[in-house]
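One protein chain omitted, others in place.
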Amino acid sequence: MDVLKQLLGRLHPLLVHLPIGFLIFGLLLQFLDRKKKTYTQLIPVAYFWGGLSAIAACITGYLQYLGEGYGFDTIKWHLWSGIATALFSFLMYFKLSGVKNFSFLTKVPIIMLSTIFFILISFTGHQGGNITHGEDYLVEPLPNSVKSALGIETFEAKEINLTEENWEAAQIYEDVIHPILNNKCVSCHNPKKAKGDLLLHTPDAILKGGENGEIINPKNASDSDLFVRMKLPMDDDNHMPPEGKTQPTKEDIKLVGAWIDTGNPFEGSIKNSGLNKELFSSFFSKKDNLDYPDIEITAASQDSIITIEKTGIHVDLISKSSNFLSVSCINKPDFTDADFEILLAIKSNIARLDIGNTKVSDNIFKKIALLPNLTILKLDNTSISGKNIKEIANLKNLKTINLTATNFEREHISKFSDFPSLQNIYLYKSNIKTQEIKTLNKGQISIDYGGYELPTLPTDSIVY
Amino acid sequence: MKDLIDKLIQEKLAREAEAKTRRHFIKNCAQGIGGLALSSIFAGCDPLTTAPKKTQAAFSERDLNPLATLAPPYSSKVKSVIYLHMAGAPSQLEMFDYKPELQKFDGQDCPQSLLEGKKFAFIKGTPKLMGPQAKFKQEGESGNWVSDYMPHFKKVVDEVAFLKAVHTDQFNHGPAQLFMHTGSARLGRPSIGSWATYGLGSANQNLPGFVVLTSGGNTPDAGKSVWGSGFLPSVYQGVQCRSKGDPVLYIKDPDGVTRDLKKSTIDAINKINKQEYLKYADPEILARINQYEMAYRMQIAVPEVMNINNEPENIKQMFGVEPGKESFANNCLLARKLVEDGVRFVQLFDWGWDTHGNVRSGSIDMGLRNKCREIDRPITALLLDLKQRGLLDETLVVWGGEFGRTPMQENRGNKKMAYKGRDHHGDAFTMWMAGGGIKKGACHGKTDDIGFSGIEGKVSVHDVHATILQQLGFDHEEFTYEFQGRNFRLTDVEGEVIKEILA
Partner (left out) sequence: MLKNITNRYIHLLFIAVGIFLIQSCQTSDPVDFSTQIKPILNNKCITCHGGVKKNGGFSLLFESEAFANTKSGKPAIIPGDASNSEFIKRLHTDDPELRMPYEKPKLSDDEIEVLTRWIDEGAKWGEHWAYSLPEKIEIPKIASEAGFAPNTTTSFLQNNIDNFILARLESEQLTPNEPAEKNIIARRAALDITGLPPSLALLKEFENGNLSYENYIDSLLSKNTYGEKWATWWLDLARYADSKGYEKDQGRSIWKYRDWVIKAFNTNMQYDQFTIEQLAGDLLPDPSIDQLIATAFHRNTMNNDEGGTDDEEYRVATVIDRVNTTFSVWQSTTMECVQCHSHPYDPFTHKDYYNLMAYFNNTRDEDTPSETPVLKFYTPTQQKKVDKVLNWVTKYGNKETLKTYKDFLHFSEPVYKAHFFKEFKNSVYDDHASVVFWDDGNLIMENAYTNKANFVYLKYKSHYNGTKMTIRKDNADGEIVGEFIINKEKYTPVTQFPIKEIDEKTNLYIETQNNSVDKEVNILNLYWVGFIQDIPGKNQPGWKDINTEFVNTLNTTTVTVPILAENPEYMKRTTQVFDRGSFMTKTDTVEPGTPETLNGYNKEWPQNRLGLSKWIVDKKNPLTARTLVNRVWHQIFGRGLVSSIEDIGSQSDAPSHPALLDWLALRFMNENNWSIKALIKEIMLSGTYRQDSKSTPNMYLIDPENELYARGPRIRLGAEAIRDQALAVSGILSNKMYGPGVMPPQPDGVWQTVYNGSKWEESKGEDRYRRGVYTYLKRTSPYPSFLTFDAGSREVCTIRRTVTNTPLQALVTLNDPVFLEAAYQLAKKNEVVGDIKESIAAAYEKATYSKIQTSTLEALYELYDKSLIAFNEDPEGTSQFLHFDEKPTAELSALTIVANAIMNLDEFLTKG
C-alpha cells in the first residue's frame, strides 16, 4: 500500500503537465476561435479533460506531500491554487458546454473568466516549480544587475581583495564594510527574512535599524548594537550572529567598530576615512606569497607519480587545496641530469623543485626551463656554476632560487635581472667573494650572500 | 548565497573525507627491498590499475610507512618547526618585556588588589615588587625592546614577532609544560610535534620525523610525555636524540659487527619475511620489511646528522658549540642540520630557568644572566644560519617557557630570600616566533605598567597552538583524531589564530 501511495505520489510531477497542456490548449483555441466559432464543440472537451487530469494531479500531489513530508507552509499555496484550478476548469467546461443549471455563469463575460483562469494556471504552475526547484530557480540565471533591477536581492559572498597597492584607494564601505556585513549578516537580515525587522543589505537599511531602533550611534561603536552585539561573548544570548552561524573574525569586528567610530562613512576611500592600515592588513590577499602560481591546473596522473616515486624521488601535493606538486630528491642524492626526464610527465604541476645535494650539472637548466609553473628552485650543495642560468629566465613564476654552497660565479649574477618575478637569491658559500650587488631590478630581487658572523663580546665570557 | 553555501559545503566535505580516511593507495612502494618485495607481489606495484578498486581502501602508503608524507589541507610555506622551550620558565621582565614603571615601585608592597583571588606557587602574604634587573634598549628597525642579558639577539630582533601577553592557567611546571605542548594540563594527549608528524609525515626516510634534544642536565619537569604521542600511535612520538651516548637508543651496531654484516642480516630477515608474506598475505609483514630497511638506513643517517664536528669552524664559532658536550648551543646547530635534512619537527628543551632566588643559580640577577648567555648566541646564530641558507622562510621557530614570572620578588616561607627571585606567573608572559609566514619585527600584545597582566592583545596557549598549526597548513578546528568515540583537537574547544603576527 505504502509503495503504491509513494509511487502515485511521485507521478505528480509527471501528471501536472497534462492539465497545463489541456487547459492552455483550451485557452488557445478560445483565442483563435473568438471570431468564427468553428471549434465550439472542441473547447469544452479540452477543459473537461483538463479538469479530470487536474484532479488526478491534485490527488497525486497530496500523496506526494504526505509521502515526502514537505512542510505544509511550503506547499499550501500550490495545493489550494491547484484545487482551485481543477474546479475552475470544470466551471469553464460547464460555461462553454452551456449547462443550464449553472445559469449564473452566463452573466460573467467569458473573456474575463479566461484571463483569471490563465493567471491561476500560471500561478499554480510557478508555485509547483518553486517547490521542486527552489524559490529563486527561475531568476537564478539572470545576471545580478538584472536581478537587483527586478528587486530580487542577491547575496553572493563578496570577496574583499585589498593589497599593499590598492588598499588606500579602495572604497571603505563598498569594498570592505559591505562585504563583511553581506557575508556574515545579510543571510538573515535581508528583505526576504528580516530577522528582528533589521535589514543590513543597504546603507539606508543599516541606518534605519531594526525593531529595537537604530543600531548605529555615530562615532560611538561601544554604544552601537551593530558592533556591540558582535562583540558580546559567544554564550551571551544577545550575541550576533547566533551560535552555529558563520562568525565574523575578530578583525572583522574590530574594523566595523573602528568604522562606526569614524562616523560610519558610506562613501569615500579608506584613505579619506582616515582609518589606519593595521586595521586592514589582515584582509590583504595572501596570494602573492604562495609557493605556487595563483592559477587552477589539472591534477597530475597518479600513475606517473607512482613511476617517479619508484625511482626514489619524493613527490608531494603542495596542499590538498591545489594540484601543484613539490618534488624533492631528499632521498635520492645520486640524482643526475639524466634522471630529470622522468619529471617531464608532471612538468606543469611542479611548483617546487628541490634538487639540492645531488649530482646535477649546469646542463640541468635547459631542462628546468621546461617547468612552466616552477616557483621555488633549490640547487644548493651542487656543482652548479650558473653558466647556463639564463636558460630559465623564461620561468615567469620563479620567485626563489637557492644556490647555497655551489660554484656559482659572480659574472652570472647580472643575468638574474632578466627574470620576470624573481625575488630571492641565496648565494651563501658560492664562488662569489665580493658582495656589492645586494639587489637587482630596483630592489625587486634581493640577494643573500650570508656569511653572517657574531663577533665575540666581552659579556660572552662573564660568568655570574 | 545558495551557491556560496554549496561551495563551502563541497570544500568542507572534501576535507572531512580526507581527514577521516587517510588511506590512499600505495604511491611509492619501491622503497628499497621492501618496495621491490611489494612490486613483485602486486603485479608491477600498481594497485590502481591491477588490483581491484578495493585495494585503495584496504591499503595505504601509511600501512607500510607510518611516516609517509601527507599534503596539508591548506597551502603553507612552513616545512619544519623548531620549538625552543626554556624549561622552568624564563623571566620576561628581564628579557623582552620592559617595564620602567616597575622600577619606580621597586621594594614597595604589592597592591592587595592584584593578589586577590590569585594563586601563587610559593609567594606568601604580601610580597614586594621588584624592578627589572636588566637594562633595556630598543633595537633594530622594529624598535622592539631587548635587554642587555641578550646582547647578540638584537642582531635578529627584526626577524622575530613578539607575543607580549601570552597567558596560561597553570602555575606549576609539570602541568604547565604539558599544557604548553599537548594543549591539556592532564596526561594522555598528543604533543604538538606528534600532531604535526601524524598530520604531515616526514619526507626524509632515513630520519625520524619528530626529534627531541634536551640540554641543561635534565629532561623537562613533565617528563617524556611533553613529546609523547598520547592517544596517537606511538610511532608519532618524539625520538629523543642524545648528544651523549648513542644518539638514538640501540642505533649502534654491536661491537664486532660490520655494516656489511648488518646488511646481510637484514637481507636475510627480509628475504624470509617475504616468503612469510606470500603465505599469510598480512600487510604488517610488508610494513616490517619496510621498517627493517629504514632501520638500516637510519643507522647511517642519524649518527651522521648528529655529528657536528665536521661543521666549518666559523659556524661552530657562530653557534659557540662545544662538541662532545650536551649543550644548548650544540642542540641549536643540530636543529639546523636536522631541518636541513627534512626533519618535520625539532623540539629543544633547555632546563634550568626556574629562578626563584633560593639558590645562586636560580637568581634573577646572576643565574638567569648565565642561562641567557647560554642561549643568546646559539639562538641568534640559529636564526642567521637558517636565513643565509634560505631555510628561514620554510621553518617556523618558536621560543618560550611554560609560563612567566611575577613582577613581585619571591618571599618563600614568608621571609626574605637569599637571592633575588621571581615566582611562577601565568597571567602574562612573552613568547616569540620567527621564520615561515611570520611578520618580521612585529610585536603583539601589551602588559600593564608592572607587567602583571595583559591589557592588549592577550593570547592563550591554545591561540599559540592554533597559529603553529595554521602555519603548517592546518585549520586547528578541522584537524582532529577520533578516540573513544570523540574527535579530539590539539586546541580542544578553543584557540584562535593570531593573525596579527602573520605576514
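Just so it is clear, A and B label the chains in written order, and each chain counts residues from 1 on its own.
The rule is short, and it goes like this: a residue touches a chain if its C-beta (ideal position, glycine included) is under 8 Å from a C-beta of that chain, and two chains touch if they have at least 3 such contacts.
A quick note: this is a predicted structure, and the numbers were derived from the prediction, not measured.
Colleague: Which one, B:A121, B:I315 or B:V359, makes contact with the chain that was left out?
Modeller: In the complete complex, the chain left out is touched by residue B:A121.
Colleague: Consider the whole complex, including the chain that is not shown, and state which of A:V99, A:L344 or A:I462 touches that chain.
Modeller: Spelled out, the listed residue whose C-beta touches the missing chain is A:V99.
Colleague: Which of B:K104, B:K137, B:K224 or B:R360 touches the chain that is not shown?
Modeller: The one listed residue touching the chain not shown is B:K224.
Colleague: Pick out the residues on chain B that sit against the missing chain.
Modeller: Touching the chain left out of view, chain B contributes residues 1-2, 5, 8-9, 12-13, 41-42, 51-52, 54-55, 58, 66, 119-122, 124, 171-174, 186-188, 208, 214, 217-225, 228, 233-235, 239, 242, 244-246, 248-258, 260-262, 264-269, 271-273, 275-276, 279-285, 287-288, 291-292, 294-295, 298-299, 351, 413-415, 424, 483-486.
Colleague: Can you list where chain A touches the absent chain?
Modeller: Residues in contact with the chain left out: 1-2, 4-5, 8, 48, 52, 55, 59, 63, 65-74, 97, 99, 101, 134-135, 187-188, 192-193, 242-246.
In this text, only the chains that are shown with their structure count from here on.
Colleague: If you average the Cα atoms of chain A and of chain B to get two centres, how far apart are those centres in Å?
Modeller: Taking the mean C-alpha position of each chain, the two centres sit 36 Å apart.
Colleague: Okay, in this complex, where on chain B does chain A touch?
Modeller: Residue list for chain B touching chain A: 1-4, 11, 14-15, 18, 25, 27-31, 35, 39, 45-46, 48-49, 69, 71-77, 148, 151-152, 155, 203-206, 314, 317-318, 320, 341-342, 365-367, 369-370, 373, 377, 380-381, 384-385, 387-390, 393, 437, 473, 496, 499-500, 502-503.
Colleague: Report the residues of chain A in contact with chain B in the complex, numbered from low to high.
Modeller: 134, 136, 154-157, 187, 249-251, 282, 289-292, 302-303, 305-306, 309-312, 314-322, 328, 330-331, 378, 380, 400, 402, 404, 424, 426, 428, 448-454, 457, 459-460, 462-464
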